[in-house]
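Input: a single structure, listed below in structure tokens.
The complex is shown incomplete by one protein chain, all other protein chains being positioned as in the whole.
Note that the chains take the letters A and B in the order they are written out, and that residue 1 is the start of every chain.
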Amino acid sequence: MKRFIALMTVLAVICAMFAACGSSGSPSDAPAGDSQAGQTPASQDESAPANRPITVTFGSHQSGLPVSGIEQELAKEFEELTGMSIDFQVTPDAQWRDLLNVKLNAGEAYDIMNVDADPLSIISRINPEQNCVDLSGEGWLSRIDPVVLPGVTVNDKVYGIQFAGTRKSMIVYNKQIFSDLGLAPPTTYDEWKQVCQAILDSGITPIYEATQNGWHQVLPLFETGSHYVTLYDDLYGRLNRNEMNVLEVKEIGIILGQMKEFAELGFFGDYFMSQSVEGAQEALATNQAAMFNIDTGWVNELETEFPHTFDNFGIFAAPWADNQTISVNTTCNAFFISKDSNYVNEIKEYFNFLASPENLKKRLEGDPSQESLCWPEVESRAKPEFQAYFNSLPHGMVMQVGTSYIDPQWMDVGKDIDAMYAGMMTPDEVFQNIANRRDEMARLQRDPAWQ
Amino acid sequence: MKRKMLLPGLTVNLTALLCSMVFIIPLTVVFLNAFKTRAESNTMTLRLPTVWMIENFFVVIERGKLATSFLNSLLYAGSGAILIALVVSLAAFVLSRNHSRLNRFLYYFVILGIAMPMSYISLMKIMQITQLLNTRVGLILIYAAVNIPISLFIMYGFVRNISVEIDEAAIIDGCNAFALYAKVILPLLSPVIVTICILNFMAIWNDFTMPLYYLNHSSRWPMTLAVYNFFGMFENQWNYVSANIILTIAPVLLVFILGQKYIVDGISAGAVKG
Partner (left out) sequence: MNKNKTYPSYLAFGTVAIYFVFLFLPGVLGIFYSFTDWNSFHPEVNFVGLSNYQRIIAPNQKYMDYISNTVIFTIATTLAKSALGILLALLLTHKLVLGKALHRMAIFTPLVMSYLVVGLVFKSLLHPATGFVNIALRSVRLDFLANNWLSDASLALGTVISVDTWKGVGYIMVVTIAGLKSISATYYEAAEIDGANYWQRFLHITLPLIWPVLLTITILNLTYGLRVFDIIYALTNGGPGHATDVINTAVFSAFSKGDYAMGTTLSTVLFVFVMAISYFLVKMMENKGEEL
């Protein structure tokens, strides 16, 4: 007994010593010490020599950083150049927004924040005028694609830098399977159903669906926004001004019913409720499944990981509710600098470094999941075949970028769809909930259109 | 005689074996998986790896920042557990011996904390005011506060069952309050102190939300948080994830196996007399 207590005490003392030595000696502790000094006027920043070993914190959610590790590689190169190291702090996706809110509220933000902002939610998510450094004077602004700027701009001031290009969510399909069964890419829901049935009859799962990540099952509803826009005049504007209820967009309800039908017909396979997006590559590369709904950049990733699939995958617009348009999402994660940071100039320097032509090129090459960057000078690597298909159909904005209170409830809708697949909710109830949550959020944010 | 015992003996032993298997198989599967190639590890079975991939572990140690975070966890859990045991044993000692109005109030006031909801944002404000945000000391104090109520509850019941006559004898021998506590009560409390230390050590070791909110520097992160990050990066590489899990629980498991006698005795003694 006594020996046990003695053991515990010795252990604690040893690790306390370790911790003390570690923190007094390591340069990584510098910013923590400085953060208290941060309350004094920030003018001392200018005098800080750039080559002093400093550490800058970089807060991000897991899916905000490319899996390939290119972001960290670029940061390492910058560190070798200047001595400024970047401490990446990656938070699980599900906790990120909450955590960032708490930290911003407390004035304890990261030096660099990687935030998934869009024109509608930028203020509620990061409130740049209060929390971020104005980047309107930066030289790289003239080179970035202006189409992404609304997502990082408030009152004509630019606060963030973005790299990822626009994304188009499509149905990726296995050409070999289609041609073996004599099938052509469908253009209507009924055709699609027949195609799926034929594939299912041949013993292959028609569509790889994954609900474990929480977001993938929601794509059919809102990434067919370009289709809704063609059916209703000024749809997004009227929804945002609350002149129209989302329930009036009947196609959302129709698609929910179609999704349920596909699930019941077995088109998603037996285990889609246990599958995750990460498993899709293998399932499609090994012909276990024939189709998958995802950004086209994913095909590059697949071909890098499984070279034998090269050129074996084609794309078509998801024919939910007979959709024949392509929904484009211009928004993505952008980097913001915290106003309270002691190293604003150094970080601006870092952004310049990232925005240099050769590093932009490195970024695209180092991240197979990216088809293009939002920097026109870097050539897109979209396949000519895909490009030709894109050009053949009308484009429109995805619903969550154009309509308020859609993106913030994305994961809740995902859970409701799970409940629908599990038989606990009807498609109508799921639809009704989407409308209810919009009202609830508008009330919470005291949206003038809802008063 | 012997033949009569054979059948029940076989039955109970088989049942016991079956029960233990239920508890040990999940860990065994993970252990085997840690040595497999990525493709092999995709299905979770008890099949032995065709090639034993020791290098999985090196990859994990290098990429998972396990060394520093291990020391951090040890610091938080170790000092947290000891701090709680110290202050709570003092409190339990006076509160259960002297039933003054104030003491009764204090006891119930602290016990109320068993039910107290955690409020991250208000706590953040308090951490700022006290200048303890993003410090190791601050985190340890939070852990102490969260675990104090239930610890006091357990310790209080235990002290009450120690005979007061011992105290009276000590006072006659000229002990003051501190000496009485240190020389007489503390040794008698040792079993329950071990229990409380272990419970709190495990609770702190396994927590990952507090450091997420109250530490802004990954060099101070404990193991749970480092592990969580690792899972995010290697979600579909189960051989690495398995190796990471094994490395994470190995130290605690080792402490447990080595100190099994003390731990089990401590828990038992603490609980039974409490």
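Convention: contacts are C-beta pairs under 8 Å (C-beta built on N, C-alpha and C of every residue); 3 or more make two chains touch, one makes a residue touch a chain.
Treat the numbers as computed from the prediction; the structure is a model and nothing was measured.
Within the full complex, the chain left out of the display is in contact with A, B.
For the chain left out of this panel, the touching residue among A:265, A:388 or A:424 is A:424. Across A:128, A:206, A:319 or A:408, the residue that sits in touch with the chain not pictured is A:408. Considering the complete assembly, chain A touches the hidden chain via residues 94-95, 97-98, 101, 105, 124, 211, 214, 270-271, 273-274, 408-409, 412, 415-416, 418-425, 436, 441, 444-446.
Take chain B: the residues that touch the chain left off the picture are 5, 8-9, 12-13, 15-17, 19-20, 22-27, 29-30, 42-46, 86-88, 90-91, 93-95, 97-98, 100, 102-103, 106, 109-123, 125-126, 130, 141-142, 144-146, 148-150, 152-154, 157, 160, 167-168, 171, 177, 180-181, 202, 205-206, 208, 224, 227-228, 231, 238, 241, 245, 248-249, 252-253, 256-257, 260, 264-265, 267-269, 271-272, 274.
Here is the rule we use: only the chains that are shown with their structure count from here on.
Each chain gets one centre point, the mean of its Cα atoms, and the points for chain A and chain B are 37 Å apart.
Looking at the complex, you find that chain A touches chain B at residues 1-5, 7-9, 11-12, 15-16, 18-19, 22-23, 26, 28-29, 31-32, 35-36, 57, 62, 67, 87-93, 95, 99, 102-103, 105-108, 110, 276, 278-279, 282.
Those residues of chain B whose C-beta lies close enough to touch chain A in the complex are 42, 68, 71-72, 74-75, 78-79, 81-82, 120-121, 124-125, 128, 131, 133-134, 136, 190-191, 193-194, 197, 212-213, 216-220, 228-229, 232-233, 235-236, 259, 262, 265-266.
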